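Here's the structure we're looking at; comments come further down.
The complex appears here without one of its protein chains, the remainder shown in place.
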Amino acid sequence: MSTATASTTLSPDRVGQSLPPARKARPVSEFLSTYVFSKDHKVIGLQFLFSTLLWFLVGGLLALAVRWQVAWPWSDVPVLGKLFAQQGGQMAPEFYTMLFTMHATVMIFLVIIPILAGAFGNFLIPLMIGADDMAFPTLNMLSYWFMWPAFFAFGASFFVEGGAASSGWTSYPPLSTNVASSPGAGMGQTLWLVGLTLVGVSSMLGSVNYMTTIILMRAPGMTMFRLPMTIWAMFITAILQAFALPVLTAAGFMQLTDRTLGTGFFSPEGNIVNNAMQATGGGQPLLWQHLFWFYSHPAVYIMILPAMGMVSDIMTTFARKPLFGYRPMVYSIAGIAGLGFIVWGHHMFISGMNPALGITFMVSTMMIALPSAVKTFNWLGTIWGGRIQFTTAMLFALSFVSMFIIGGLSGIFMAATPVDIFIHDTYFIVAHFHYVLFAGTAMGVWAGIYYWFPKMFGRTMNEFWGKVHFFLTFIFLNGTFFTMHILGAVGFPRRLADAYHYETFHHLQPLNAFMTYCAMGMVATQIIFAINFFWSMFNGPVAGRNPWNANTLEWTAPSPPGHGNFDFQPVVYRGPYEYSVPGVEKDHLMQTDPPNAAEAAAAAAAHG
Amino acid sequence: MANDNPSGGSSKRSRLMGIFWSLLFLAVPVLGVAVFIVAPWYDIWLPKDVSEHGKAIDGLFMFILALTGVVFIATEVLLFWFLWKYDAASATGPAKYIHGSHAVEVIWTIIPAATLLFLAIYQMNTWADVKMRRPAMTPSVEVVGRQFEWRLRYPGRDGTLGTPDDLFLVNDLHVPADEDFLVQLKSMDVLHSFFIPNLRIKQDAVPGMKIPVWFKATENGEYDIVCAELCGWGHYKMKGRVTVESRADFERWLEKMYSRQEATQPEPLSAAEGAAVALTQ
Amino acid sequence: MKSQIVSRTFVRLHSSWAVTACSITLLMCVPGCGSTPAAWFRPNMVEATKQRLTPDQERQVATVMLAMFGTPDAPIALPETGLDEAKLQLAAGPVHSDIVGRKNGLYREHCAHCHGVTGDGLGPTAAFLNPYPRDYRPGVFKFKSTERSDKPTHEDLVRILHNGIPGTSMPSFALLSPPKVEALVEYVKYLSIRGETEIALMRAFFELDDEAQGKLPETREFLVDEMLTPVTEKWKAAADALIAVPEMASDLDLAASIAKGRELFYGDKANCVKCHGPTALGDGQANDYDDWNKAIVEVSKEVKSGVERAGETSTSGMDSEALAEHRGQLAWLDKFGRVLDGGDALRPRTIQPRNLRHGIYRGGRRPLDLYYRIHAGINGAPMPAAKGTVPPEEIWHIVNYVRSLPYELDGELGADRPMVAKDRF
Partner (left out) sequence: MRICSRNNADDFGAAVSFRTPLMAAALLACLLTFGCSPERVSTPGADAGRAEQLRATLSTATGGGDAGGAAASTGTGWGTLKGRFLFAGAPGESKPLMVDKDTEICSKAGVKLVDRSLLVDPATKGLANVVVFARKASRVKETTAPATPLIFDQKQCEFIAPVFAARVGQPIDVHNSDPIGHNTNIAGSSFNQLIPAGQGTLYKADAETGMPTMVTCNIHPWMKAYAVFRKDGYVAVSAADGSFTIPDLPAGEPLEMQVWHERSSGPNGALGLDNPALKWTPKGRFQIQLTPDEVKDIGTLEVPASALGT
């Protein structure tokens, strides 16, 4: 297959080739095949990007609504107030429950996972390994179009009787399986499960594709250890997906049958929910938690690894310096992935799981902090002695490191089982995963957008407004999430519609109000990003092939690249991070630059 | 924006920007530490611990806080320092051309590994005390989570649950001080979590399981019982109260409650009700 | 070059998607902003339609109710109601704390999402609860220390708030401070009185003489003395209407008493077995309704048969007058159908006799409570009164037997051994 594509790539006449008249004649089919049902990995990548950014907006607004209730419980909700007019604009508690459930669901399944794997994975993998497209373009297209039924399932669930799913994004039974247990446990929950399954199918198609492409379609000379970190991350993420996802899908089906056919995998016998004795039984609620976390813990790394990869590439580019400890970085990613499969139990320390088992998971969890630490140190090593350019992309990448340190360290508290007894399901954990997923991944995503925008649209984004966007986001996100740590220290539980009737938490309302103001600021700030994004698409300064003087292959292709990506067959001579090579006049050597004596000498000296 | 252009030279302005950004990153450790120092003054900190095992947990919390705090400050300050020092606008000469160092990698793999392993082993004993070394005694009370309240059942005079002399109550748990107290935790419908912040106790209640929870309360007073596992739309209001009191008071209270439960004539109302009615007159 | 064009136009396309989508978000946001309407009392549409009120008449009732009782944010209690407005203020309105940090809006914080702002048992969560939350408007309360048709005493309501109602979704509010409980009880009374008065007004239209031209007299005599006072009088009378409970014989042998109770339970005199079933699992009677649901069932039947009838009658051969009447009838049936399907009524549910093996007693587990239930029956529910036909000492026997049921030995229950309290309560 790769040879076949290579031959087409090599044919000189296809460079700058214009549309064949036959296809011009049928503009509609032309339009559809090019923009809608396109099999071009770049178009698909951008389709993912735009869809996920829209859901990002939805998720953000949901978060605001949640924050509103947490800060000022029962006060009239401004925007949503109309929905419960008879209540006098007051948010009903089950509506609040639905809000935070769907906030998490949207952010995880419709934003973070698809934007990393779907958008960046699709756009970057072939470009960075020097392939002209994915191994299975049709599968690739399907993986996007399987998202749409999911979009509709999740979207529709807001409007069914009882509202969308409201048993938390973890969907713990019996709350989620027993229809009588809560309003959202009706049609909303079913749609939620359907949507989840479809998202799963999409990711599965994607990951199969990524693995095949990275293994089979690397350009000549692109050995595995010449791959950029982004690709390594995507590769290992794909493996994680492929192995973990089937478990969740199976569990999802079990829950679906529990709800529809009363199979009772997860419901014990004789349960009395909503004053009605449950007919079926013989199940175990904990079983779901095991199955769910067996996927969802690896999923946590699916949600961070690609960002780590992208950040590594961006930092080297703007530090003008080789990545510090390339192989250790690769090994630590692999290590995280490996350990990621045996730590799921740390979500269940107080779930009633055998405490002895808790100890086992505690040890493995402690150990998984290790590779993360190694990565952090290597990033620091990378900027040490560099020549740092404070571009927006770089700032976001740096903040990723800075914030990931916080997120990583706070994880150690939860890993310590006795401490977890107190902070489990409090705002401490909320702070932790928001530092990893928002302050970490989301910042990485922004870094990626600012960095590869020229490659996507042929123009660079406005740097000034980019930095304003970064500055405000950075301030507001810390204002919002750092304070959550001390909330957690008081034991402030998550998911409470109104915690202030507890004497223990009564005095925390002002702090929560402050956090909500920050959250509002954070969402408002993204408008700057939206304007900058769309404006620069058409009015930004035109970027050449390699605006950042970076090394990796995508920068040898035109911006934006056409079908087939490269107008010549890239041949790789070296690793991706050859910056500031002594004796070389320009401060970077692209992977495609033919070798020269000076470099050879320097390399010899360095590797001694 | 010229100076932001990667190929741009080091103008004064871009140096100022470099300083600005590095200081922004310095603000993270500074303010971060400040928050943790200031919070206790505003009582936004671990709630008062009134349990025997709580000290160990709090101690561990503080220990990890200190440990991670050091790492946090070190790394963040280092990040700031590199940004300050190696700003392309100020630093002269080319960047270091180095692909890493085996020695360094080994060092910063071994040290954290040792520390983490130590942490893991260090805390096992506390964990075992709280969750594994169950005192040899019959349950002092059965707590059943239910949407959205805590239903309590004391064994009554005969000391065994499930007999006609059981005492049934809601949300109002009384506990004798300085004694091992064993709760048999159950759930009637969905998952709940039995969380008493001041007692450093949290345990999910799982339908179909009888989970033992034990503690020794060391200080009289009234404390909140919170539900810490999402149990439906009314999760937020699943509030209970635990009253720690002397053995004598506890016995007296049990007797009072039992006689009230067995009432065959309209009787004086309970404290709350009595006060309530008093208000109407 | 082509690639450029492709990706340029692609971007335009997508950004215009984005623009559209954002504008949709806007359209969703903008109308939401601005006036959050004040909470209002929902009119009793089922009764209004049952009484076939005209829009004008509905408006008159709404106006009168507004005049007599105010709004959920600003309730009014006429002196005749005997309600304490200060307490009502605490419970009414949106949730907030006043200058001295005193919490207001208690009803909407603790009760409204089940019982509804109007106390019509139609709160946002009502439809999902089993049993449905109580509709205060008919002024019927189940668990009380007074005779069947009497109102509950103040203490009865306080007790319900304090203990909750096990076996239903009514939680315990034992941890609320007494003044708050007071305010809530007062507010529940207020809603109940309001609802009963509204129903009285709506029914009054039928009793009107023709010269009244379908308009209620808006005089104090009529509204207060004829409509309001009869309702409030019963509430005032409740305190003195306590059921007198003769002491259980002090020398009573419990075992013997339980045995006697068992006889009565299965016997023809007390007849408990007929509904609570031979195993006392509450499986004796499955197809009856309580009064709240029965009302809906009855009107639905009426509407259903009415619609069928309308379908059968041919409008040919009708003179204009008859035709007009026929049309009116159709319009009414149509409206009634909409009211029943719309948010004004819940899907009727049958009532299950209590399963006496769970050891869950909704009205309280004190022997006294059980005595009240058996003596006076349960108002609004099928449970009949035993008083008069079953002497007090025999009622005590039944009480003792019922209290022993959750612990009755397996052997006596035969093959289908129910789940007893020992296993789960």
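Note that the chains are named A, B and C in the order they appear, and that numbering of residues resets to 1 at the start of each chain.
Just so it is clear, contacts are C-beta pairs under 8 Å (C-beta built on N, C-alpha and C of every residue); 3 or more make two chains touch, one makes a residue touch a chain.
Just so it is clear, the structure is predicted and the values come from calculations on it, not from any experiment.
Trainee: Among C:Q89, C:N130, C:T168 or C:Q285, choose the residue that contacts the chain missing from this document, as touch is defined above.
Mentor: Touching the chain that is not displayed is residue C:Q285.
Trainee: Of the residues C:P179, C:G306 or C:P392, I need the one that contacts the missing chain.
Mentor: C:G306
Trainee: Give the residue, chosen from C:R102, C:R220 or C:R327, that touches the chain omitted from the document.
Mentor: Among C:R102, C:R220 or C:R327, only C:R220 touches the chain that is not shown.
Trainee: Given the full complex, what residues of chain C touch the hidden partner chain?
Mentor: Touch set of chain C with respect to the missing chain: 9, 11-13, 15-16, 19-20, 22-27, 29-30, 32-38, 40-41, 43, 51-52, 58-59, 62-68, 71, 73, 76, 78, 147-150, 203, 206-207, 209-210, 218-226, 268-271, 274-275, 285, 287-288, 291, 302, 305-306, 308-309, 312-313, 325, 329, 377, 382-390.
As a working rule, only the chains that are shown with their structure count from here on.
Trainee: Mapping chain-to-chain touches, which pattern fits: line, ring, star, complete or other?
Mentor: It is complete, because no pair of chains fails to touch.
Trainee: By raw count of C-beta pairs in contact, what's the busiest chain pair here?
Mentor: The largest set of C-beta contacts joins the chains A-B.
Trainee: I'd like the Å distance between the centres of chain B and chain C, where a centre is the mean of that chain's Cα atoms.
Mentor: Computed value for the inter-centroid distance: 40 Å.
Trainee: When the C-alpha atoms of chain A and chain B are each averaged to a single point, how far apart are the two points in Å?
Mentor: Going by mean C-alpha positions, chain A sits 28 Å from chain B.
Trainee: Using the average of all C-alpha atoms in each chain as its centre, how far is it in Å between chain A and chain C?
Mentor: Their C-alpha centroids are separated by 48 Å.
Trainee: Residues touching two or more other chains, restricted to chain C: which are they?
Mentor: Only 113, 125, 169, 424 qualify.
Trainee: So which stretches of chain B touch two or more other chains?
Mentor: In chain B, 147, 188, 233-234, 237, 239 touch at least two other chains.
Trainee: Which bits of chain A are touching chain B when the two form their complex?
Mentor: 92-94, 97, 166-168, 172-175, 178, 181-183, 267-269, 271-274, 281, 284-286, 318-328, 350-352, 355-356, 358-359, 362-363, 366-367, 369-370, 373-374, 376-378, 380-381, 383-391, 395, 398-399, 401-402, 405-406, 409-410, 412-413, 416-419, 421-422, 424-426, 462-464, 467, 471, 474, 478, 482-483, 485-487, 489-491, 493, 495-499, 501-504, 507-508, 511, 547-549, 577, 579-582, 587, 602, 606-607
Trainee: Quick one: which bits of chain A touch chain C in the complex? Just the residue numbers, please.
Mentor: Residues 16-19, 34-35, 42-43, 46-47, 50, 53-54, 57-58, 61, 73-90, 92-95, 162, 180, 182-183, 186, 270, 272, 274-277, 456-458, 498, 530, 534, 537-538, 558, 560-563 of chain A touch chain C in their complex.
Trainee: Quick check on the complex: what are the chain B residues that touch chain A?
Mentor: Answer in residue numbers: 1, 4, 6-7, 14, 17-18, 21, 24-25, 28, 31-32, 35-36, 39, 42-47, 56-57, 60-61, 64-65, 67-68, 71-72, 75-76, 78-79, 82-83, 86-88, 91, 94-101, 104-105, 108-109, 112-113, 116-117, 119-120, 123-124, 126-128, 130-132, 147, 188-191, 193, 195, 197-198, 200-204, 206-209, 211, 223-224, 226-237, 239.
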